[in-house]
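Presenting subunit A:
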Amino acid sequence: MTNGWIDIKNTDMMLIMGGNPAENHPCGFKWPVEAKRERNAKMIVVDPRFTRTAAVADKFLQIRAGADIAFLGGMINYALENQRIAKEYLVNYTNASFVIKEGFKLPDDGLYSGYDHDKQTYDKSTWNYEGAGAHQAPSGKASQSGEAPAPPLAPRQAPPPPSLPPNVIYDTSLAHPRCVYQLLKQQYSRYTPEMVERITGIPKDQFREAADMFTSVRKDGDMKKVATIIYAVGWTQHSFGAQIIRAAAMLQLLLGNIGRAGGGVNALRGHSNIQGATDVAGIFDSLPGYLKVPNPTDKDFAAWMTRITPGSSKPKDWDSFNYYSNTPKFAVSFLKSMYGDAATKQNDWAFDYLPKVDREYSWVHIWDDMYQGKVKGVLSFGMNSVAIGPNSQKTINALKKADWLVVCEIYPDETSEFWKSPGISTDDMKNIPTEVYRLPGAGFAEKDGTFVNSARWLQWKWAAVPPPGDCQLDQAILARIFLKVRELYQKEGGKFPDPILNLTWNHLDPNNPSLSELAKELNGRAISDVTDAPTQTTMKAGQQLPGFSWLRDDGSTSCGNWIWCGSWTEAGALTQRRGTDDPSGLGIYPNWAWSWPMNRRVLYNRASCDLNGKPWDPDRRQVWWNEAQKKWLGVDVPDFKPDSAPKDHMGPFIMNPEGVGRLFVPLAGMADGPFPEHYEPFESPVANLFHPQQNTNPVVKKYTSDMDKYGTPDQGFTVICTTYRLTEHYHYWTKNNPMNVQLVPQMFVEIPVELAADLGIKGGEKVKVSSARGTYIAKAMVTRRIKPMTIDGKKVYQIGIPIHQGYRGIQEDAGRESKTLANLLSPTVTDPNAYTPEFKGFLVKLEKA
Partner candidate 1 sequence: MSNGTLEIKAISGHAGPVAGRDTSRDYDVCKLIDVTTCIGCKACEVACLEWNGYPFRETVFDNTYQTMPDLAWNYYNLIRFNEHVAEDGTFSWLMRKDGCMHCADPGCLLACPADGAIVQYANGIVDFNQDNCIGCQYCVTGCPFNIPKFNHETKKVHKCTLCSDRVGAGLEPACIKACPTGCLHFGSKDDMKDLADKRVKQLHEHTSHKSAGVYDPPGVGGTHVIYVLHDIDHPQYYGGLPKDPRVPLLVRIWKGPLKWLGNFAIAAGVIAAATHFVRYGPKKVEEPKKEEVV
Partner candidate 2 sequence: MSTAAATHYVSSDAIQRYTFHERVMHWLNALAYTYCLATGLAFYTPHLFWLAVMLGGAPTSRFWHPILGIGFFIAMIWMHVVWRSDMEITETDKRFLSNVEDYATNRDDRVPPQEKYNGGQKLYYWLMYYGTFLLLFSGLFLWFPEYISFSLAWVRHLMIVLHEVAALITIGGFIVHVYMSVFLVPGSTDAMIHGSVSRAWARTHHRLWYIRVTGGDPVGKE
């Protein structure tokens, strides 16, 4: 979330789409309700189903699953056509005025300029700003104190990737035909209400009403009101998921809603600590704090830094903080925390110890590799591998080929019992060689540590009860595995033992490191005395650092995750704070826990002020420029250079090298285009109306094994299916809890009344849903909450499946469930940016079972 849960109460307008917070975040949903009750905020819900959220919405639109970009593109078009935009914000805080290079082409035919049909990738060199003068090395402003200059390129090495021009040509009149604003207009002029209706199935009048309602916050140029966009995995789980979220961000930039209390683009996290997992590198292509992981072209530390440290890229009269110019400080401090004294300047801060990621290692890819026999074993902790990924049968078959599987769980789950999943006979079991180890883990209430919530708060929690019986904390299990591995390396050597042998492991109890030790390590400390030049204050060696501005690239600081620096300082664990004072009334609660970065509750909050540093809405003022003190002050922590005067025109989006928000994402930012374009889901019952010859995302990731099958309407797969969770259940866990089972005893398939009538299905009867990959059986819930849709004149049905069925659980064990996983149906197709599978919107066939 750019903002936070509580901040939603400050909004005037909500677009909830690609998420069902009432269902999946009922506790957080109190804030949307509060906004409705206290501010008369309006709530627009767009979803394939009439959801629990829709039940309390002011306006509900039923959309065809996967048509989100068409809808949001239509919204952008509506805002532009009707001038419901924040002009001053747009010109000064976004790249609307930036001029794009000649040769850049919009995807009228479904493809941006630079597409390579053979490799199915883009050459993105035209996706760039027009620069004045020659391009400079990208790391022009990067802090390289004492660094040796990058070595000259080896002759065989490819030319350096194109970089952003330091000096961007721009036109604040927004009239230049190649400026971002004009391209944007041109791109989305195609997304007319008529087109929106034909693609999404939302009648154009209803669409206009919703668009009018949402953009009404900028009616007549008023800047006081604020709108928020709230989403969850209903957006991410598409083969163009990242672009949907981009479209939302663009709409919010157009309306000037980002950085403001009650505004923002707000991702609702579906698990209690999923934000924390991504913060500490739950993704293969990043290191903790979203530092980009090294790849094989990074020959040494400097080359890596050169590649990942951006130089600022801005109009010459503007300023850009370009905070990522500090990347080397974060990277060195990270390596110091990993390898301690073994990371020295001489050995390039132990850069060689870091794995170099040569290609994609995303979830679906890992299992494909295992299915291809390349991955021999897996540690499955804190998840149910077989159940959570797409195409469960492929995962099960992959596990059959593995040598070993370690599952740490609190229940017997589908993964540890993959070898007796439905369809496997006793004889078959004998032929499965996989050695399965089931380790008794501890439940969330049995552990301490932090949860990072959607609002980026690091909240410490205390263990409520000790783990029962032989159950162990995760860190105790992992520590013992690590210590054993290290012992083996010590005894037997190996190809490259150094990263293992030199890993810092300074724990009071090496067999069971305490999470407070780890939290302090993640925050970071001074290795030798460090002095802050402006304030002339010093942190002594060994002291916990108060924030990431103290990090150094000379080895004098250590920090496991730079964005968390400041969470456990000399003042103690700020994550354990429980202060309930809220002096501003904006729900900031500055002394409750700690939110990254630097306890800021709303990101980019400089954008909540006009060019002169005055809040757009004085009633919801978050930060402001104090001319007398020459300083930014605020009720929230200013997300800005504290002494940058408004006249310097420093952009509020300090993490971008441009300093401004990106309507147009240049270069490698997005794999599939600088602007979002509507593509059909990989399995779709209709052709792409904009460009039938380029139906789906041109750079979509798909797989080619014999288990990776994709269906078409011609094969009889004509019904759109989407999957989701229920309030009453939590993934595949709660089917073991009688309380949850009581509330929803059996899984079901939600079927429109009309489709059920066509097929002669009555509520409560068993139905069979099949895709090209598998079959799911459950009872029919015949409902009016999903209506048949008309897509470009064609009748299209959608059905929905809650994901909570498995083959272990109270009802499953009692023989009252069909023991089919919802993900037996879903396809191994992923978004090319985030590698998230397309769980929302694939094709199935529906029959009576």
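Candidates were picked such that all candidates are chains of the complex that A comes from, given by their letters.
The rule is simple: a contact is a pair of C-beta atoms (placed from the backbone, for glycine too) under 8 Å apart; a residue touches a chain by one contact, two chains touch by 3 or more; residues count from 1.
Just so it is clear, the model here is predicted, and its values are computed rather than measured.
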{"item": "Complex member touching subunit A, one of 1 or 2", "value": "1"}
{"item": "Of all residues in subunit A, those that touch candidate 1 in their complex", "value": "22-23, 26-27, 29-30, 33-34, 36-37, 40, 50, 52-56, 58, 60, 727-728, 738-739, 741-746, 748, 763-764, 779-785, 787"}
